[in-house]
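All protein chains but one are shown in place.
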Amino acid sequence: MSILGGGIFKGMAVTLRNFIGSYFHKERLITNDYEWRSEGELPQSIGDYPKEEGEQLRDTTTVNHYSRNFPMLLHDTGEPMDTIRCVACQICERECPPQCIYIEKSTEKIENADGKPQFYPAKFDIDVSVCMSCQICVEVCPFDAIVMNSQFELSTPNRFGGLLVRRDDLLKSNDYYHKIHPQEAAARDQKMVADKAAKEAKKKAAAEKAKAAAEARAAAAEAEAKEDTE
Amino acid sequence: MTQEITFWVLAVIAVLGALLAVRRRNLIHGVFALMIFFAALAGLFLLLLAEFIAAVQILVYIGAVGILLLFAIMLTERVTGDDARDITSRGSFWGWAAALAVLVFLLLPTIQGADLPQTVQPINPSVKALGFKLMNPYVVTLEVLALLLTAALVGAVAAAQGGEKKKEDAGDA
Amino acid sequence: MPVTLEHCLILGAVLFCIGLLGAFTRRNAVVVLFSIEIMLNAANLNFIAFWRFSDNPDQLHGPLFTLFTIAVAAAEVAVGLALVIAVYRHFKTVDLEQLDTLKEE
Partner (left out) sequence: MSFELIKDILLATVPLLVIFPSLFAFTTWMERKALARIQNRIGPNKTGIPCTRIGLFGLGQPAADGIKMIFKEDIVPRGADKLFHLLAPILALIPAMLILCFLPLEFPWGKFISGKVQAFMLDSAVIFFFAISGLATLAIFMAGWASRNKYSLLGGMRAVAQMVSYEIPLVLSAVIVVMMVGSLNAKEIAGAQTGFNWFVFSPWGLAAFIVFFIAALAETNRSPFDLPEAESEIIAGYFTEYSGFKFALFFLGEYIAMFAISGLAVTLFLGAGDGPFLAAAPWLSVVWFIAKIFGLIAVMIWLRGTLPRLRVDQLMAFAWKFLLPLSIVNILLAGLSHHVIDAYPGPVAKVGAWAVSLVLLYMMAWGLNNISRSTAKPREYLYAE
């Protein structure tokens, strides 16, 4: 039979081991230190933050890959404006609960990666001070064009215009997405590939059915033509 | 000299505390005034060098009786007395008259007339002597007191708790 | 002039009469218990005063008797409040004016 209060002593032994261990094995500690920014003045608006993904990558990889902050637009590998996924269908603008997305559709169409002419957003602004990072835009987007970024260096002294993120600051490449949220990015790409394959299969099946129906119609037409000639 | 001032200060606090405890409409204010009264009395006991009694007074009255009164008030009605109902009983004038009569009867003839000992013996307050006294001549009283307290404990719980029996009759009737 | 027995007795008498006043004039049973406490404490004060100015204080009669009265008072408050709660549960009021079921009509 365990001695009286054995459970309490076992529990206390665990916490004691944890307490002492945290001083010797540094890898136990889950808090990674926040290194201070350079002394300089904070940029006036979010756009002025360094855009090259190398600089932002240093920030976003310090936090673990579960963290989600504010949305970003995705483009496939290549020139951002050529391979942008967003087609300005404005579903996310309508679905966004705090209405913090503002899209202006472009007038003409440009070729996208699959060669189909598509609209693109001439203007795509997200007001970060209003966005509550609820990820509804990510769920409703049919083209997987908008996903959550985990960049946290966004503070600006200017409260009104400074927190409005323009389209060019939002655009990030797909492999940047792979770097910050590896599992989610992989799952999303897999889903896209699977959807495309399913669509092709469906198209192929539809094509065959159409061909079969055409042949059946052609055979029926020949049969009628034969009856008229008799 | 300091004794004189402390006595008068404590006396005034005690009288005010008692008056507030009795006259306040809001019972909670009354209980806290009563506790100030107990504290003032504990100070007076200290002044009269009855140190152990002051400690027991604080422990028993403020620590236990006060909290008990608070619990009792919480369980009964009309605590804050903000409804317009009258808080004094009907014959309150005669109550005042009786209290004043007792005061006058106590103060004037008995206290003025009696020749009271003025000598002040040196006292070294020691709990040990009190303990020994409690043991040899008063040990029976101590045991009876213990019995009384247990009986009061059981009686209080029974009286306050006695809901079950009546609840059943109320249920069947 | 230093504190004399007379001061304490007068104070004890005044406090006792305030307790009496409370007991006579208040409607609420709990306040009557307050006033009984005040009266008991006034009596304790007189005991200690007489012991302090007595000629053989090492007999410790005053403090001993006060100890017993404090114990009895505590027991009395406990039982008194239990009764008040029982009365409240039965009659739905602690107003002493309304608790007159013994009075014959």
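As written, the chains take the letters A, B and C, and residue 1 is the first residue of each chain.
We take it that a residue touches a chain if its C-beta (ideal position, glycine included) is under 8 Å from a C-beta of that chain, and two chains touch if they have at least 3 such contacts.
These numbers come from a predicted model, not from an experiment.
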{"item": "Visible contact partners (per top-of-document touch definition) of the missing chain", "value": "A, B"}
{"item": "Hidden-chain contact residue, picked from the options B:L70, B:L106 or B:V120", "value": "B:L70"}
{"item": "Footprint left on chain A by the chain that the document does not show", "value": "4, 8, 11-12, 14-16, 18-19, 22-23, 28-31, 36"}
{"item": "Contact footprint on chain B, counting only the chain that is left out", "value": "1-2, 28, 32, 35, 51-52, 55-56, 58-59, 62-64, 66-67, 70-71, 74-75, 125-128, 161, 163"}
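The definition used in the following text is that only the chains that are shown with their structure count from here on.
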{"item": "Cα-centroid distance, chain A relative to chain C, in whole angstrom", "value": "78"}
{"item": "Centroid spacing, where centroids are CA-atom means, of chain B and chain C in whole angstrom", "value": "5"}
{"item": "Residues on chain B engaged by chain C in the complex (per definition of touch)", "value": "3-4, 7, 11, 14-15, 18-19, 21-22, 27, 30-31, 34, 37-38, 41, 44-45, 47-50, 52-53, 56-57, 60-61, 64-65, 68-69, 71-73, 75-78, 86-90, 92, 94-96, 98-100, 102-103, 106-107, 111, 116-121, 123, 129-130, 133-134, 138, 141, 145, 148-149, 151-153, 155-160, 162-163, 166"}
{"item": "Complex contacts: residues of chain C adjacent to chain B", "value": "1-11, 13-22, 24-31, 33-35, 37-38, 41, 44-45, 48-49, 51-60, 62-64, 66-68, 70-79, 81-86, 88-90, 92-97"}
